[in-house]
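Note that this complex is displayed minus one protein chain, with the remaining chains in position.
First chain written, first letter: the chains are A and B, and each begins at residue 1.
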Amino acid sequence: MGACGGCGSKCGKQRGVIRLGVDASRLDYLVALAGNPNTGKSTIFNALTGLKQHTGNWPGKTVTRAEGMFEHQRKRFKLIDLPGTYSLLSTTVDEEIARDFLLFGQPDVTIVVLDATCLERNLNLALQVVEITDRVVVCLNLMDEAQRKGICINDRRLSVDLGVPVVPCAARHKVGLDELVRTTHEIASGALTAHPRHVAANHGTMEAVDELVPMIQSMMPGMPSVRWVAMRLLEGDKRIRQALQTGELLQLAAALASRKVQQPQTLAQAKLVPA
Amino acid sequence: MNTDVIDPGHLAGRDTESCLTKADALRDQLGSSLHDNLVAALYEEAAAIAEHATTQHGLRWSGFDQKIDRIVTSRWLGFPIMLALLTFVFWLTIKGANYPSAMIGDALFWLHDRLEAGMKAVGAPWWLTGFLVHGVYRGLAWVVAVMLPPMLIFFPIFTILEDLGYLPRVAFNLDRLFKSVGAHGKQSLTMAMGFGCNAAGVIACRVIDSPRERLIAIITNNFAPCNGRWPTLIMLASLFVAAALPPAYSALAAAGSVVGVTLFGALVMFAVSWGLSRTALKGEASTFTLELPPYRKPQILKTLYTSIIDRTLLVLWRAVVMAAPAGGLCWLLANLTFEGRSLMEIFSGWLNPFGHALGLDGVILLAYIVAIPANEIVVPTILMAYMSKGMMVELDSMAELKQVFVTHGWTPMTAVCLMLFSLLHNPCSTTIMTIFKETRSAKWTIVASLLPLIIAVIVCFAVASLWRMAAGH
Partner (left out) sequence: MDTLDDTERTLASLTPGEQGVVQGLSCEGLTRRRFLDLGLVPGTLVEVALRSPLGDPTAYLIRGSTIALRKDEANKISIRKAV
């Protein structure tokens, strides 16, 4: 994919990834795989874990939540393949499963898989995910297909605009997965921190959000998704309301805040220029 | 940051309430357009980021995809192409499976004779040889010889069509029909999954959001013949339909009759969906949105590997595990006697009048009862039952296989009725359990299990009666 300057020399065959299938005997990091339907999440899942989750070219074929393991640099990762959704806002069953896992499952990293041939639609989901968690790696998948269709994407620009690392991939040909795993590991260990961009809604809405945020923040210091919680409360989201009333959210905030973060060791590698 | 001091129970009180009250007050001020504004803002931002990052614009629905889509969804060619593809898949399966079937049969029955001789040489008692070799081994050999070759051809082709992205186009073409019976268009995707395995098809019904339409899809998934039933359908079509015609047309005719049975299954599925959506599952149509993904070049080698290793061997293994005990059971039934008659004769004798009314016989019904755990072993069980009655047949070709059936009184009518029964009868126990897991309702599980059986009985009875009337018996 030289012409695009997309992956070029960065792409190599997978090295240093040991596929462990379902062997979950020891676990260092929990990784969620989110994305629109039919973006190749299952292909990435299979390539990393060595499992054989059914793949097929139609949206919605992954209906059960698949789990698998892989190892990278002596750390063991559990990978959860979430159902593909266009959004996390309309509270269908799939979306609720994905959203609840991203929030309450406390993944150490969330990989958002984007279809490079349909960036705009896929970014809509990515922007929603980074509201919930800042530990995000974007996997810009189907780069080969995009190239074939004459679409070129500057992944560095995308990374700067989103404020999270972006790794171009062609998962079907196992291209870019090495880099994806390395970046995921760096985010998990804290060697790399993302500073996601948050979307501003219209003026009135943002004023209301700004009024609520300090109240929520004082209740749950260290919570990464205060803005998101505020928006859900403004929308009257029953699940989030309930989670606040039962104390579930407060416990979650405490757990997230106390999460161990290693001292950054390889900050030099950080290719991010957060805005 | 010291987080140990946070005590959720303590804090959850006053702060929470004031926060929620504030949120409610703000929501009233903002009005109902809040959600619209949020989504609009997200898309505006997404569009801006995408525009900034895209250095060269292309067309996702490119010229090639457009051309293919215009053909496969065209008014005149859309349906003929679907039918032609279906026929082609079955034709290739039937034509291609003949040769390896005969070879595998030869090999396995060569081993059968050696085993028999071996047992004799070590002086094993007749009942042990009978149980192990004539019962268990022969059951296994039949399952492998009859099922393996068609699966090796059918699964990869089907997987390639799935990888290409053709299935959503089928759903697009057929949605109007599903809508007219009050079902969801994605039901055709779940039916397509059912062609592989009904349990998987039932799970796939989760792609349908509306509970009413999802339940219709779950209950009717059984009318998509699965892995376990294709070999039965294909074998019967090859033996009784193809053999009646000159060789030049035989494979095509057999393929045509499998397509015919599949279409009949679809017809019953539509009829039952219609009936359900007008009675017990009445309701409005839910929102239907279906994405037509870009076509993708299938990975042929990978497809071959995964469909052989994952699907074929898995299905075969399940069949083998189920067939071995069933083979033993058949041998026991055939050789344990009560007042001079074997248990097999007694049981099948009881079932015979009922079987006869359906155009079948007692042994076939007995085989269906034995095969409730797995549809795969119906035909092997029938064969074992027939052959264990003391008659030895050297089974190494399709013609001799047919001879076994014909000597037991099978006619083309038996074959047709058996194909229909196989298509329509109750789901296997795995699927029934899956239905219960998915619906969490004993009532709907019972409906989904018994409704197909009742339909199968009615249809077979009607066909057999009409056939006999037409034949003048």
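As a working rule, a residue touches a chain if its C-beta (ideal position, glycine included) is under 8 Å from a C-beta of that chain, and two chains touch if they have at least 3 such contacts.
All values reported here derive from a predicted model rather than from experimental measurement.
Residue B:79 is the one among B:79, B:110 or B:317 that touches the chain missing from this view. Of the candidate positions B:88, B:109 or B:172, contact with the hidden chain is made by B:172. Of A:78, A:121 or A:241, it is A:121 that touches the chain left out of the display. Within the whole complex, the absent chain has one touching residue among A:45, A:70, A:86 or A:228, and that is A:86.
Summarising the interface, chain A meets the missing chain with residues 86-87, 89-92, 117-121, 124. Think of the hidden chain as still there; on chain B it touches residues 35-36, 39-40, 43, 47, 60-61, 66, 69-70, 73-76, 78-79, 172-173, 175-177, 179, 185, 209, 285-293.
Note that in this section only the chains that are shown with their structure count from here on.
By the touch criterion stated above, chain B contacts chain A in their complex at residues 1, 3-4, 6, 8-9, 11-12, 15-16, 18-20, 22-24, 26-27, 29-30, 34-35, 37-39, 41-43, 45-47, 49-60, 62, 159, 162-165, 167-168, 186, 189, 193, 200, 203-204, 206-207, 209, 290-291, 293-296, 299, 306, 310. Put simply, chain A touches chain B in their complex at residues 4, 37-38, 52, 54-61, 63-64, 87, 89, 92-94, 117-121, 123-124, 126-128, 145-146, 149-155, 157-158, 161-162, 172, 199-202, 204-205, 208, 211-212, 215-216, 218-222, 230-231, 233-236, 241, 244-247, 250-251, 253-254, 257-258.
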